[in-house]
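Only a single protein chain was left out; the remaining protein chains are all shown in position.
Here is chain A:
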Amino acid sequence: MRAFVLALSLTLPLGAYAQERGPILSDAIEAHILPGYARLTETTDALAEAAQTDCNPTSVSLRTAYHAAFDDWVSVSHLRFGPSEAEDRAFALAFWPDTKGFTPKALSGLIAAEDTAIQSPDTFAETSVAGRGFFSLELMLYDPRFTDQGSAEYRCALMQAITADINRNAMAIDADWAGYAPALANPGENSPYRSEDEAMQELYKALITGLEFTADTRLGRPMGTFDRPRPKRAEARRSDRSLRHVQLSLTTLCDLAARLSADHPDIAADLDGAFAAAIDRAQSLNDPAFAGVANLQGRFRLEALQQSINDIRVIASTELGPTLGINAGFNSLDGD
């Protein structure tokens, strides 16, 4: 039986503003998304190379390659749709937060059993996402619990498997974008997006959820509560990257916001001002792993930074969102 469609009322939101979105979509893809994944592919390739050459956890070249590749991941980590979500690639690259300690468990399991799954990229890709990616590598490089667990040979082979898998996932996302980019730029029949509005909304959602993740999770988790700060929950704290992730994410989200608001100069200026204030605060913090959250002054500084990111969220959702035909319904926004 064919479904029948009844329009109950004339109150369906109109297609907001029938605007030409093509140039903005193309620009965001060509200048923001594709170069980001191209860089990630290059630096993760260099990372896998470095682990092949020298897998000593204290190796300067390996650690340098780790930082460079991780930087490039954080700079695209807000683009959580399409190719990054296929086969859980994004989660396999960065399993964080890890509230139940799955990453150390997965690594200990592999090392204790000298699991042969690490011998081939295909079998390693079948293992738990928690034991793969940058956060696993960080433990292998910086956590004393892992830098001498099991045999040196196995640890070396494990790091080589992790880095090769990181590179493989980066390449897979990059390769899939070759096909996904035209679909995002040209919505319609052969695209997951039915209209340019929908495609714009995907990018807007990436901006909003990126801001939310940085404020609520990257900052919120270590902040904990006033009575119980949680510095050990800071992201990538062992390699002193927690603050760096906030800085990198603000920089890349600022770039995306500028492109999405290109045809609304007033909104672009408001967003730019708010991002500049937040980035200034982040740059002036001298607390790479958010250890300072445990003392009063350090906590207030993080709170101020978090507030400045929340200020950006308000501008994005009250000024930018409505220009993109976002359904701002009471229930559709609720998500519960």
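Keep this in mind: contacts are C-beta pairs under 8 Å (C-beta built on N, C-alpha and C of every residue); 3 or more make two chains touch, one makes a residue touch a chain; residues count from 1.
Assume contacts and distances are computed from a predicted model.
Participant: Pick from "Acyl carrier protein", "SsuA/THI5-like domain-containing protein", "ABC transporter substrate-binding protein" or "Twin-arginine translocation pathway signal" the UniProt protein name of the chain that isn't shown here.
Facilitator: "Twin-arginine translocation pathway signal"
Participant: So one chain is hidden, and I want to know which residue out of A:22, A:97, A:273 or A:322 touches that hidden chain in the complete assembly.
Facilitator: Answering carefully, the residue with contact to the hidden chain is A:97.
Participant: Looking beyond the chains shown, say which of A:129, A:181, A:207 or A:243 touches the absent one.
Facilitator: A:129
Participant: Among A:85, A:114 or A:280, which one is in touch with the chain left out?
Facilitator: Of these options, the touching residue for the absent chain is A:85.
Participant: Tell me which stretches of chain A touch the chain missing from the display.
Facilitator: Per the touch rule, chain A residues meeting the hidden chain are 1, 3-9, 11-13, 81-82, 85-86, 88, 91, 95, 97, 99-100, 102, 129-130, 192, 194, 202, 212-213, 216-217, 220-221, 223-225, 230, 327, 329-332, 334-336.
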